[in-house]
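With one protein chain withheld, the remaining protein chains of the complex are depicted in position.
Per-chain numbering from 1; labels A and B assigned in written order.
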Amino acid sequence: MSEINGADAAGGPRLGGVGLSKSFGPLKANDRIDFAARRGTIHAIVGGNGAGKSTLMKILQGLQAPDAGTVLVNGAPVVFRSPNDAIRAGIGMVHQEFTLIPGLTLLENLILGDEPRRAFGAIDRRVAGARAAELADLAGVRIDWTLMEEEAPVHMRQAVEILRLIYRGADVLILDEPTAVLAPPQIRELLALMANLRDQGNTILFISHKLDEVLAVADEVTVLRTGRVVVSRPAAGLDKAELARLMTGEPVTAPTAKPATPGAAVLELDGLGTGGEGAVALEDFSLVLHAGEIVGIAGVAGNGQDQIVGLVSGLMPTLRGRLRLAGQDITQHSTRERRALGLAYLSPDRKQEGLCLEASIAENLIASHQRKPRFGKAGFLNPIAIAGYADERVAAFDIKCASPQQPVGALSGGNQQKVAMARELYDSPRVLLACQPTRGVDIKGIAAIHQEILAFRDAGGAVLLISEELEELVQLSDRIVTIYGGRRTGEFPRGAAAMERIGRTMLGEVAA
Amino acid sequence: MITDILFSALVMTTPLILAALGGLIHRSSGIVNVGLDGMMLLGALVAIIIASGGNWAVALVGAGFAGGVTGWLMSLGITRLRANEIIVGLGLNIAIAGAIRFYLKAAYGSSGNLMLPDVSRLPKIDLPLPGALGAVFSGHSILTWIAWALVPLTAWVLSRTALGLRLRACGTSAASAAAIGLHPKRMREGAGFVAGALSGLAGAYLSIGVVGLFNEGITGGRGFIALAAFYFGANRPWATAACALLFGIFDAVQIRLQGRGFPAELIQTLPYIMVCVVLLLLGLAARRRAQGKAASHG
Partner (left out) sequence: MKYLQSALTILFPVAIVLVIGAAVLLAAGYNPLTVYSDLMTEAFGGQRRIAASLSAATPLIFTGLAAAVAFRVGVFTVGAEGSLYVGALMAAWLGFTLTGLNGWLLAPLCLLAGAAAGMVWMLPPGLMKARLGIDEIVTTLMLNFIAIGLTTWLVNGPLLAPGAANSSTPQVAEAARLTRLMPPSTLTTGFLIALALLVTYAVWQRRRIGGYETLVGGLAPRFARAAGIDMPGLMLRMLLVSGAIAGLGGAIQVLGPIGRFVAGFSTGYGFTGIAVAILARGNPLGILIGAVLFGGLSTAGATIQLFSDVPIEIVNILQGLIMIFAVADFGLRGWFARRTARQTAAEGGQP
């Protein structure tokens, strides 16, 4: 396979980039990124959410064209117009969402699209099986190739995703958070597989924010933060604390908020637990949220935050534990009943769950309030009352739009999020469950949204803030609770929260 | 008596197997084909027109081709114009039925029926089998045996060949298949041709195999029974064929029982009820699996 890619091509690193930049409106997703992954190495790309990793991957795959800068293959500039161009250059990608096809065996998934054949187009199963066994040996993994995709354990599917790229001739593998869905022993196995493949001359781009794994396996590390390269250096000599500091940065602004004056407990999570396939299970999670305080949940993505959101919002059924809101047991309450008791929910997925993009601003603003007396009587909606309310909210939250009748989808990301905020904070809720409140929002928008959250707290509201932006959590939260592998690992009051200590508990160390 | 019923059950099963296998192939590629009935009707008409004063083999080719082109066009509407497959299928049935009646009136001045001279009927194969075996299996048309031969062939192609593998891949996950360089749209269009062609043959079997004339009700909704068969057979060729055989037996029994006070209309609804029951059981099983998974965790 390596001859396709010119194993002996002169000079240059196998895959690299010079000055790669990409903006979405005022948001600079990638800002003059330089990196070079040498042949036969594992090159880690590290950074938090929004650091620009996924945009960079899209550029390297030919899914997005950079605004400026060049992709280099074997040291020579190339232009990828489509994923096929990247594949032809020997670059294959394993996404976080698997692309194996259910209903097919693992072997069938491996050979799909390039099947060894006998007469009449029949698949030569003997050749295919031998090739598969050889690949598994090469990578040092055990795979039962006869399993159907949906029956295979997740680490086997993960390995097949990777081996399939090699089978199809790739020697540069881009792995996007490959350990996110794996349990610790399987993670060790995957890291060993990566090392084996590297030793056979493949080049691996390892995208991760799990620092232990990066330090365990990477030869070189490039750290991204807010779209820029912070550092690009050999992994040797780097320790976890240093890497965490590089990744999260120092808190740039001292906490601006007044100290909180917590009141009575309004939301109590008591021993919550979930099951669930593939994902991390939440285990015995307890937390008490008081009026007038912001509690942040800090953790690397996929360590149980989604489950907390699902259970508190009522979108996921509670299997274990109890929930109380304003003294009432809401464990079995529907989302509607919880909202009636004063729960507001700012969704992390603005486009699908937080807003209805095809509906108008006004229609989005009344969602969840539509049955309140202000907006109508006896099941009828009052368009005049709704229009008045929409004008009032648009003005109060400074939403830039032509008219409240405009579809929300036509607004910028920041203004869309303001619409969602304006709706959720209406009618003085008791608790705001705010998830990734500033994701995909530009700097001006971020400031405005932070203001609103703090103002809500100062007026006596309770906020459960879930964010992947550590900086945001430190700025806003009166307390930070860290979570790892579905369990609570620590709690830090405002100010005392040294970034580094939070970082360590986010990585599984239990705070004393 | 019982041999008569079994013989006619095999006759009734033939068009069901052909159309159901076509529907199965189309569904494996990712499209639920509700237009099988219309393609069958078209095949029946084309076959009898060509076979009148002509040759049954040419008639079969013509019927298969006409059905195939229709199935291909239908798939184009779904793949390229992103039309809803069910609505297109239903619309196609209405349009084809209308077009055929229009044609019969415009070309032959007849309303819904067509009797032509010198129809070259499908040849029947006499097997030298003794007694009851002979009574059941001897004297079937060549298309009956082709239909049954297509069952293992389809099973083999789907499970053992590169083409079948790709077809299933495109049907299950078009995006994943496209990501590795396959062409799900073309695959679906090709499968649409096959589905239409097999339905066309099923229609030809009815017109030049069974009755020797054409009328607008000749399919008797068998395209929808075929739909029930491949749903019930869950995309497995042998299970689908077994289901078609079961429906064929229903059909044969029902004809015998008519006039003896047995409710033929109710028996005819059995395939449709069975589809609903199967979907219900699958849904219940899926829920139990999901609950089991959630409970076993943590």
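Rule of thumb we're sticking to: a contact is a pair of C-beta atoms (placed from the backbone, for glycine too) under 8 Å apart; a residue touches a chain by one contact, two chains touch by 3 or more.
For clarity, every value in this text was computed on a predicted model and none was experimentally measured.
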Hidden-chain contact residue, picked from the options B:6, B:83 or B:239: B:83
Residue of B:16, B:48, B:96 or B:163 in touch with the missing chain, whole complex considered: B:96
Candidate in contact with the missing chain, chosen from A:349, A:391 or A:458: A:349
Missing-chain contacts mapped onto chain A: 24-27, 313, 315, 334-340, 345, 347, 349, 352-359, 363, 366-368, 370-371, 376, 379-381, 383, 407, 409-416, 440, 442
Contact footprint on chain B, counting only the chain that is left out: 32, 34, 77, 81-84, 86-88, 90-99, 101-103, 105-107, 221, 224, 228, 231, 263-266, 268-269, 272-273, 275-276, 279-280, 282-284, 286-287
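Just so it is clear, only the chains that are shown with their structure count from here on.
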Centre-to-centre distance between chain B and chain A (centres being mean Cα positions), rounded to whole Å: 47
Residues of chain B defined as touching chain A within the complex: 160-163, 165-166, 168-169, 172-173, 175-177, 179-182, 293-298
Chain B-facing residues of chain A, complex: 83-84, 87, 99-104, 108, 111-113, 115, 117, 120-123, 168, 273-277, 281, 283, 319-320
